[in-house]
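Of the protein chains in this complex, all but one are displayed in their positions.
== chain A ==
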Amino acid sequence: MEHIVIIGNGIAGVTLARHIRKKSDSKITIVSSETEFFFSRTALMYVFMGHMKFEHTQSYENNFWKKNKIDLVQGVVIAVVPDSKEIILANNNRLKYDKLVLATGSKPNKYGWPGQDLQGVTGLYHKQDLEALEKWAPSTKRAVIVGGGLIGIELAEMLRSRNIAVTFLVREKSFWDGVLPFGESQMINRHILEHHIDLRLETNLVEILSDKNGHARAIVTDKGETIECEIVGLTAGVSPNIDFLKDSGIEIGKGVKVNRFLETNIKDIYAIGDCAEQHEAIALRRPIEAVWYTGRMMGEVLAQTVTGTRTAYKPGHWFNSAKFLDIEYQTYGWVWAIAKEDEEQFYWEHPSGKKAIRISFDKKDRTFLGINTFGIRMRHEFFDKVLTNKETVDYVIKHLAKANFDPEFFASYEKEIQKQFTSPSIGLKTK
């Protein structure tokens, strides 16, 4: 019987295993060093905040794996040997495979800051990071978070939930402004301050100072300021977790190089999820996509290939979501932080400053290109169809009510938005 070995039990690896099992009886083994069972990484923050227990982050009951004959091995893979088709674990056990899938995810970036390996310094990615935070939190008065992206703001929210003071160092002029246009980014800045988070824009980490026990005691910024703290959160992005593949002969760039079929340069070895790097980016996407949804989609696709129907990874229209403290964010299609030359953007913000939408469209033929929505839930299906049918911005504005996905009785803002869009006195607000 064919043996499929998957390294990594995150969303990509587990989705793959489930879909293979639906189509075939092959022996499936998932190897992970992090946890015995699959859990939702995105939910770790809620465990720290006391919204959930760790077991609630697990989508499947523990007997699911046995029932579906998916073998789970806990261990660290230290090497892949393609010639003999086996992997080597840290305890020197060897595992033979017929097909190998690398789904090892990411690790937090560390840019060689002095003190980056001290006690009290952590990223927020693995379950072990959460355990470290739990250990340090009771004796922490202040934490400093370095890196203004999605994980940074989540970590800030977590620590604030335990009444720990938080200083948030952001390299950019405004929060996440490489992705968010000015209006939205400013809105999130304000919301961060509302939650009593000490936001420092255009500020970088220089070094982390140690106490006599090797625990972080303070950080120094590039403005020359020393901030005392007991926890330092490093959340300046992630990169593929592939160090163990160095000498395997598998082609590596920043991630594991794959073609459209998610195949590596070596036969019967594939890579999916955060650790996979496309030779050439697909459409406007990045070559490496460290996003929950794309990890899942690659798993769905590769299951077809592995079970005999060779299928290319062709993700549909881009979508994503996040939650910035209390403000929910969804995006469908592409809205760039700064509109490209042939694009026009329409921006509406509610007077409360907590709801906003931005629509990007083609200047010439008014084709709808994408939407950012804050504090208003929108229907994925609606925008997926709009993007496929290449509808115009006018069509979208007219049918905004159909796109709404807020709970019943919620106030609707379609009329205000439509008014602003069509009113000649206001015109297009594109700040």
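By our rule, a residue touches a chain if its C-beta (ideal position, glycine included) is under 8 Å from a C-beta of that chain, and two chains touch if they have at least 3 such contacts; residues count from 1.
One rule holds for everything that comes next: contacts and distances are computed from a predicted model.
Asks: UniProt names the one chain left off this complex as which of "4Fe-4S binding protein", "Iron ABC transporter", "NADH dehydrogenase subunit L" or "Ribose import permease protein RbsC"?
Replies: Looking only at the record, the undisplayed chain corresponds to "4Fe-4S binding protein".
Asks: Of the residues A:T42, A:Q74 or A:T392, I need the one that contacts the missing chain.
Replies: A:T42
Asks: Would you mind spotting which of A:W65, A:Y97, A:W113 or A:F319 touches the chain that isn't drawn?
Replies: Reading the full complex, the residue touching the unseen chain is A:F319.
Asks: Which of these, A:V80, A:L130 or A:A356, touches the one chain of the complex that we don't see?
Replies: A:L130
Asks: Please give every residue of chain A in contact with the chain that is not shown.
Replies: So the residues of chain A touching the missing chain come out as 11, 19, 22, 40, 42-43, 46-47, 49-59, 61, 130-131, 134-135, 137-138, 161-164, 191, 194-195, 292-293, 296-297, 300-301, 304, 311-317, 319, 321-323, 325-326, 328, 330, 377-381, 384, 388, 405-411.
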